[in-house]
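Let's look at chain A:
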Amino acid sequence: SPAPAGDDPAEPAGEEPAEEGGEEATEPADEDAVVFVAQGSDAVTLDPHGQNDQASSRVRVQMFDTLLMQTKDLEYVPLLATEWTQVDDLTIEFKLREGVKWHNGEDFTADDVVYSLRRAIESPSVGQIVNMINPDKIEKVDDLTVRVGTDEPFGPLLAHLSHPAISMVNEKAVTDAGDNVDITPVGTGPYKLKNWARGDYVELERNDDYWGEPAKTKYITFRNVSENANRTIELETGGVHIAYDIAPNDVSKIEDNADLTLVRDANFSTTYIGFNASKEPFDKPEVRQAINHAVNMDEIVEAVYFGVGNKAAGPLGSNVAFANQDLEPYEYNPELAKEMLAEAGYPDGFDLVIWTNDNQVRQDIAEIVQNQLQQIGINASMEVLEWGSYLANTAAGEHDMFILGWTTVTGDADYGLYALFHSSQFGDAGNRTFYKNDRVDELLDIGRTSVVEADRAAAYQEVQEIIREDAPWIFTWNGEDLVGTSNKISGFELHPAGHYRLHNVVLGQ
Partner candidate 1 sequence: MAKNVATASASAPVVADKKRNQWKEVWRRLKQNKMAMLGLGILVFMVIIALSADLLFPKGFDDQMISRRFQLPNSEYWFGTDNLGRGILDRMVHGARVSLSIGLFAVTISIVFGGLLGAMAGFYGGKVDNIIMRSLDVLLAIPSILLAISIVSALGGGLFNVMLAVGISSIPGYARIVRASVITLKGQEFIEAARAIGASDKRIILRHIIPNALAPIIVQGTLGVAGAILSAAGLSFIGLGLAPPNPEWGAMLSGGRQFIRDHWPMTLFPGLAIMITIFALNLLGDGLRDALDPKLRN
Partner candidate 2 sequence: MSKVMLEARGLTKYFDVPGGKLHAVDHVDFVIHEGETLGLVGESGCGKSTTGRLLLRLLEPTEGEVWFDGENITTMPLKDFRKYRSQMQIVFQDPYASLNPRMSLSEIIEEPLIINRIHNNAADRAKRVRELMDTVGLAQRLLNVYPHELDGGRRQRIGIARALALKPRFIVQDEPVSALDVSIQAQILNLMDDLQDEFKLTYLFISHDLSVVKHVSDRIVVMYLGVIVEMAESQDLFDRREHPYTQALLSALPVPSVDIETRPILLKGEISSPINPPDACRFAGRCPYKQELCDREEPKLREIHPGHWVACHFAGNLVQTEDIIVGGQVVAAEEGEDIDIQELARQEVAPEEDILTEEAAEVEPEDIIEVEEAKSEETIITK
Partner candidate 3 sequence: MSRKPLLDIKNLNVHYITHEGTTKAINDLNLALYPGETLGLVGETGAGKTTTALSMMQLVPDPPGKIISGEILYHDQDLTKLSEHELRKIRGNQISMIFQDPMTSLNPIMTVGDQIREGILLHQKVDMATATKRASDMLEVVGIPMERYNEYPHQFSGGMKQRVVIAIALSCNPEILIADEPTTALDVTIQAQVLQLMENLKKDFNTSMLMITHDLGVVANVCDHVAIMYAGTVIEHAEKHMLYRTPKHPYTQGLFGSIPNVEENVDRLKPIMGLMPDPTNLPTGCTFHPRCPHAMDICQVEFPRITRLNDEHWVRCHLYSADEEVSHE
């Protein structure tokens, strides 16, 4: 694979005078520079089909490639597949890239794709992303062509295949690794694993045989710094060059610091406060609407998120494909809320408990909501559950109200709506509000099974209006990614799904 023209990394740039280096941030510091990245936890496994947690994805995405990926603007660009065609409603054919080598020196072929997809489908952790694909309908056409088929039409299939969890793995490498598959990643990506001190840091090294433009920095180290404040301090004191997930209250510290840059953009995440729609009085839409009116979301965004992100108008963030851009957030109007409650038959309010897990932000939200609801006569209290019980008990429907978040990783409305609002998805599967509306089910099914863009769009526009109106949630907040970087860093780009590719990152002087 030819080296890209332009800056030859072999050329010593470190000899530039220091003062100029400050200006010319893009100049590579030196050949063996290490970029340190801090995130809030360590990767759990480096097997893409192992765990689907953010921290792991953020590391793996540097080492593994998917067939195709979505840009931040939701356009599909080729990675390991160079082109794809919809053969019929149920089948897509992929042409694979030629001359790609795995980190272990093997050639990348159609067999790997077949193996990887089947393996992903079987994986308990990531299987649900691709389980609409029929494993028997994954066919190798020739060494560089693969067909993928579903049993029913599935609109967002490409989006799902772009999910970083559906990365390609090498059959031989996986088999050779045996029990160690989680710690011996073999991908095709721009970086390969150098060393992993589990719990502490992961060191990556440039893959010089990368099929595309090689990474600009030779080494990247992901450090696990769990305390938010510490990540900021590490960034300030030069211990790391890039810090992910800056706490909202640290925004000003980075913005005010001449040596640092805050990179921020909306992401695909949403935070919501769900009702238990199967339980009195939350089974009444009026009650749910009233509560939506009773919560001053601007205050929450200000107090809890320090103005970071946006208050949510509906179930999807505006950057998600098929998001309804016309939805209006519920107006804060406690008087109206009281009236509506009275109409619904609760003039004196009632008792309710808001559940959260031990997440500080959610607790803060709950505290405020709890307080605001008391002002319209609802005697709200809050209870913090340990994560395990929290998930179990909300899945079992034992709650009144609960706070959770959701990230529409694929950037597609289906991913952001189906599991959460379809009545087939009660409980564990995602619909913890036990919200059921036949029309919504119908529309979600259309959106999912149609492969016609326009049909899907229409269905999603309507369904979002209904959901907003029915208000199984208090629509709370659409998230924003905050990453702090040193000014020495250039080439860092966000991605709304949260996993940032770092191969363009350069550490300057």
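These made the cut because all candidates are chains of the complex that A comes from, given by their letters.
Quick note on the criterion: a contact is a pair of C-beta atoms (placed from the backbone, for glycine too) under 8 Å apart; a residue touches a chain by one contact, two chains touch by 3 or more; residues count from 1.
Because the structure is predicted, anything quoted here is derived from the model rather than measured.
A.B. asks: Mark the candidate that touches any copy of chain A in this complex, from 1, 2 or 3.
C.D. replies: 1
A.B. asks: Spell out the part of chain A that touches candidate 1 in their complex, as residue ranges.
C.D. replies: Listed in rising order, the residues of chain A that touch candidate 1 are 228-229, 247, 249, 253, 299, 302-303, 358-360, 363-364, 366-368, 370-371, 382-386, 388-389.
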